[in-house]
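One protein chain is absent from this view; the other protein chains keep their places.
So, chain A:
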Amino acid sequence: MEPSNDVALDIIVTNVVSVFRTRCHLNLRTIGLEGNNVIYKPEVGKVLMKLRKPRITASIWSSGKIICTGATSEDEAKLGARRLARCLQKIGFKVRFSDFKVVNVLAVCSLPFQIRLIEFTKNNRPIASYEPELHPAATYRIKTLRSTVQVFSTGSITVTGPNVQSVASAVEQIYPLLFECQKTLV
């Protein structure tokens, strides 16, 4: 019996990063002047705009490429991106909302047991790597899902992947491996 059948794990999506294009040149100075909640960074060449609802931060570049971070679901990311595009439209640019894509999803999950990292790395070499002097977690890269799982000894894991589905599959895939390496004192 797969151990994951008995346990309901809470996978909490903490960040969704998405990109889209406006298909027109954007004047950053105008946005910096006319927008509320904006920070203009001329040294880098971008404008940071923060939306309240959904809570999203967008980096706006003059080429029309925009990166949105901070959403907690893919739908929220899309809504936030559309809201941002409407904002820019109102400011006066000929914006066309196009090429929206979710690029990265970050989720955390807390397992109810500790994990022996050295054992875990030994059992899963070379997919897993663990350098205690560089980072306290063991890294497990799943090439097929293009996801990375970072496993901490306390049982918390963070998963990053290109979409929510791959993140969920990654957790399902790694749970039995971690279950094997859990250890309490005899």
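Convention: contacts are C-beta pairs under 8 Å (C-beta built on N, C-alpha and C of every residue); 3 or more make two chains touch, one makes a residue touch a chain; residues count from 1.
Heads up, the rule we're going with is that contacts and distances are computed from a predicted model.
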Look at the options "Signal peptidase complex subunit 1", "SSU ribosomal protein S9P", "Transcription factor IIIB 50 kDa subunit" or "NADPH-adrenodoxin reductase" and return the one that UniProt uses as the protein name of the missing chain. "Transcription factor IIIB 50 kDa subunit"
Please pick, from A:45, A:136 or A:176, the residue that touches the omitted chain in the full complex. A:136
Touching the absent chain in the whole complex: find that residue among A:26, A:47 or A:117. A:117
Looking at the full complex, which residue from A:35, A:64 or A:161 touches the chain that isn't shown here? A:35
Touching residues of chain A against the unshown chain: what are they? 12, 33-37, 49, 51-54, 72-79, 82-83, 86-87, 90-91, 112-114, 116-118, 121-122, 125-126, 129-134, 136-137, 152-155, 184-186
